[in-house]
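Before I ask anything, here is the structure I am working with.
A protein chain is absent from this complex, but the other protein chains hold their places.
Up next is chain A:
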């Protein structure tokens, strides 16, 4: 090569994408939204059907109804999965929206901190309720309890 030749890439050299990030975090988020979305469609449609369409629908929902459902591990796992997937899916969606519309750095930071705080409180509270719930609390009015408490 003669001196002064401009430094050009060889013809037909493979294109190399320059990475602007260190991790694949956003890619995993993108994949998660699609994978969890499909699972949530099944979980939530099932939830809505059982709670709103069967029997008296919304009028049938009371402590005894929820207590009766959660005596079955099937509904415990269903609701736990729904809680976690929906909260992560929803939090990641709102995170995207905050990143899109909040232009000031401090606004973005504050909104996202509030979002992550809400996520933590709701997921921790919901998980504890599913695992520590008793369908037949001691001393409760028997007329409000599910039938399993008396069999």
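Just so it is clear, contacts are C-beta pairs under 8 Å (C-beta built on N, C-alpha and C of every residue); 3 or more make two chains touch, one makes a residue touch a chain; residues count from 1.
Going forward, contacts and distances are computed from a predicted model.
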Protein name, per the UniProt record, of whichever chain is missing from view ("Succinate dehydrogenase subunit C", "ABC-type transport system involved in resistance to organic solvents", "ABC transporter domain-containing protein" or "Dehydratase"): "Succinate dehydrogenase subunit C"
Full-complex contact with the absent chain, from A:5, A:20, A:106 or A:132: A:132
Specify the residue from the set A:27, A:41, A:110 or A:148 that touches the hidden chain. A:41
Sites on chain A contacted by the missing partner chain, in the whole complex: 34, 37-38, 40-41, 44-45, 48, 52-53, 56-64, 66-67, 83, 86-87, 90-91, 93-94, 97, 103, 118, 122, 125-126, 128-129, 132-133, 137, 140-141, 144-145
